[in-house]
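Would you mind keeping the following structure in view while I ask a few things?
What you see is the complex with one protein chain gone and the rest in place.
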Amino acid sequence: MSNREKIAEKVRQWLKPADRRRLRRDDGGADTRFAEGADAVMNKRLDRRQALKAMVTGAAAGAAVVQTACSPLGGGSEKAQLNWEEYFKKNYRLMTDEERAATVTRLERLSKLEQNADPHIQTTPPQKGVLFGYAFNISKCQGYMDCVKACIEENNLDRGSNMQYIRIFEIENGQDGLASANGDFYHEVPAEGHYYLGTQCFHCENPPCVKVCPVGATWKEDDGIVVVDYDWCIGCRYCEAACPYFGRRFNWSTPQIPADEVNQEQHYLGNRPRKKGVMEKCTFCVQRTRKGKLPACVEACPTGARVFGNLLDPDSEIRYVLANKKVFRLKEELGTEPKFWYFTD
Amino acid sequence: MPHEFFVPSIPHHRRRRATSLWAISLLLLTVSTGCVDLDPPHPSRVKDTIAANEGHAEEPEAAHLIADVTRVPVSLPGSVSPEDYFVETRADQLMHAPCAQCHSDAIPLENEPKAHWDIELQHAGSDTMTCTTCHDPDKHMESLAYLKGGEVPFDHSYRLCGQCHFEQLRDWDGGSHGKRVAAWAGDRIVRNCTGCHDPHRPAFPKRWPVHNPSPTETRLMDGDGHDKESSHE
């Protein structure tokens, strides 16, 4: 069996029965047709990568030997092999469905081997006719931070650095703008004579962060969600400098999450645990919202200050807000067109 | 030769070359401005995106997400609500109601709220509201009562609140007030007014935030920032 055949065979094994059925249906033929199709895809796409692989095969062999030698149980070689394949995978956007399935299988297996965890990593694509939008009622928010807590738990945020996607600002009545805002408050809320304004990634229609990424590791999906491929990011932090809303976070060290607190329902582009040295950000809880659920922050909000929905559905709540309320967005003059509006009662 | 006076340093053949260079540049400029239809760069706007793609939603299947939510169809007097529009039930969550659980006879509440002494009404002023503004165990022991006396089932208490809070009712109906439950897709199920507000003291209480903010001053890893850290539970 040639190398390519082996890979195609492996891909086929990795696929879940449902995916295999779906692919068979797409191919319009029998299972063998898929194998040929995948083989053709592999032939074409792997050439370049195999060149790179060949360049460092010696190093690989060495690494594998070391790994095996260091692991008394001999489980290291599978891990090394998987990590090796992970290292040479593509940008998620360029992956075929089969390649996506393959990497998810690898990642799930790796978490089993490394953390003894059983995550389910989705690759749910955007739905047609869905464009997510968000509205925040500054008359309603009381600064309880339930959203922050829910976000941390849902999205497997680093507990070590107390990373948070959402920030709630306490602003004195009669003041506008964030210049006089207090983003560090921790006292009984709501404070007399103050209002509260929350920020997170605004999923701009013209995201400056996407434009500047040198390796295309961040992009806007068809449903308007700006995502990061954590395995493709090189950690240059240009996007963090480019974001006018402080919507992005960097993993300055290895994220720490207690094993029993890890949310195992994950999305490749969403809340799967990150590594050190990569960017991350709010994804409108892509692992939830693409399945029809509300984002964790919206669900957790006790005051109903957060409204979320499909901008392309004229009957949605978000569209009601846009049509009937006085709305504004932050820094509209920058032309970023956030899909995150503020409104008052 | 007057020309020599103005451009004395360029020899004749070079000058000719310079002239032809100018001619070529001019020609190129004319051609390029004529052929290239330059649009001014402008950012794409959300409202244009919406206008271009509106109304072909393929929403995800959400039936299983809301299967467990007990609900009743919303019905607002004087309007027809969509078929997929529900409100969370209220009656099944009440501990004391209906009144007939304890009381077999009509009780005049105005004078004797002794049985419910623990309820302190903080809703509008005491000169505006009293127990009987909403409750009428005299005639409606199974439900709430309109100001004019009609019956309002507990599940539809939004109608009762909407008597005064008509603006909130309108926004609740539209979706900018209140809270949708479980899923943004599929059937629309919203919280009842009483799902968020305690009807006897509807203002949100003052309390501590459930989580501390991420400190901007120091990172926790730096060591000296530990005083800023509190448990994330």
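Side notes on the structure shown:
Every chain is named by a letter (A and B) in the order it is written, and numbering of its residues begins at 1.
The rule is simple: a residue touches a chain if its C-beta (ideal position, glycine included) is under 8 Å from a C-beta of that chain, and two chains touch if they have at least 3 such contacts.
Criterion: contacts and distances are computed from a predicted model.
Missing chain, UniProt protein name: "Polysulfide reductase NrfD", from among "Putative ABC transport system permease protein", "Putrescine-binding periplasmic protein", "Rhodanese domain-containing protein" or "Polysulfide reductase NrfD".
Of the listed residues A:233, A:298 or A:321, the one in contact with the hidden chain in the full complex is A:233. Between the chain not shown and the residues A:105, A:127, A:199 or A:316, the one that touches is A:199. In the full complex, the hidden chain is touched by chain A at residues 48-49, 52, 87, 91, 94, 161, 167, 169, 177-181, 183, 199, 208, 211-217, 232-238, 240-246, 248-254, 275-279, 331, 334-335. Where chain B meets the omitted chain, the residues involved are 216-217, 219, 221.
Simple rule for what comes next: only the chains that are shown with their structure count from here on.
Chain B contributes residues 42-46, 49-50, 53-62, 65, 82, 167-168, 171, 174-180, 182-186, 191, 196, 204, 206-217, 219-221, 229-230, 232-233 to its touches with chain A in the complex. Touching chain B in their complex are the following residues of chain A: 127-131, 133, 135, 137, 142-146, 148-149, 152, 159-164, 167-168, 183-190, 205-206, 252-253, 289-294, 298-299, 301-304, 307-318, 320-321, 324-325, 335-337, 339, 343, 345.
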